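To keep things clear, I will list the structure first and then write my remarks on it.
For this view, one protein chain was removed and the others were kept in their places.
The block that comes next holds chain A.
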Amino acid sequence: MADNYEEMSCSEAKELLRKWRDDNERRSDEVVQIFDYCLADKVKKLGSERLIVLEQVFVAALDCGRIKLAEDCVRVLISEFPESLRIMKLKAMLLEALERYDDALDVLESIINKDETNAAARKRKIAILKAKGQISDAIRELCDYLRKFMSDQEAWHELCNLYMMEGDYSKAAFCMEEVLLHNPFSHLIHQRMGDIRYTMGGQDNIEIAKSYYAQAVKLNANNLRALYGLYLCCGHIVNSKAPVNKRKEAQKLSTWALKKISEITNDKLPRSTKSSKNSNQSNDIAALEAAFGNLDAKLN
């Protein structure tokens, strides 16, 4: 797939770009390659999707440091919408990529002056702080922003990431809980909550992490990371000073999780290699188990 962008037809390329847009994938390098090989001469043929594809390619080009291509894209967009605030934001992003942060901030300020409710420009300002490495300032700004736009999931998610960069896990957990409230059925967010609690460590947090992982597994039985987290949490509880009945329960749960893990990993192997690799697989799992067993012992 990765190598035959050159042979792709225009409609296939369009289709693929749309899929990536909908799935919220970054894949900047591929987007730029597809544009170079298939779409560069046929931009007019894209029809109603032309402008949105140009925006996508613009962001991808910035990601790849292809300033020239980004300038070409934004020039077309400006000629189409000379007054648009959305295009002005793109200009600010271009300045950002050129590391002219103060100019970018000026542009963003002027957007916010024209439209107080423009959330995207405010978020870009925070991204600039992040790009400059001023994480604590970015956190302050983002908290300010969230006071005004409380239901912005992306912003809560980003605040969680920023807190994690600073190592402030309890606040990161709070932000992730906020995201969880927006998607109570997302196994990935449960899994993330489990990750954060597990990282925080300590008996109580491990217990909480265990229940988050368990919920993630309940929502999606194929979530390998959550299963593994569940296994590790149970391992901790078994080796801790918890009451005996709790330890017994954890023991049961950890064997169950391990069984599920080996089922999934065996299923994923291609049929032909299955029999030959099966023994390898169980050896690997045994080795992993031994390694983590040692870790647990050291931690205590």
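Here is the rule we go by: contacts are C-beta pairs under 8 Å (C-beta built on N, C-alpha and C of every residue); 3 or more make two chains touch, one makes a residue touch a chain; residues count from 1.
Definition applied: contacts and distances are computed from a predicted model.
Choosing from "GINS subunit domain-containing protein", "TITAN-like protein", "Membrane magnesium transporter" or "Protein Bouncer", the protein name stored in UniProt for the chain missing from the display reads "Membrane magnesium transporter". Of the listed residues A:L39, A:L62, A:A173 or A:L253, the one in contact with the hidden chain in the full complex is A:L62.
Touch with the chain omitted from the figure is made, among A:E12, A:D29, A:D115 or A:D137, by A:D29. Within the set A:S170, A:Q203 or A:N222, the residue that contacts the chain not displayed is A:N222.
The hidden chain makes contact, of the residues A:K14, A:R192 or A:H236, with A:R192. Remark: the residues of chain A touching the chain excluded from display are 23-26, 28-29, 32, 59, 62-66, 93, 96-97, 99, 119-120, 123-124, 126-127, 130-131, 154, 157-158, 161, 185-189, 191-192, 219-220, 222, 225.
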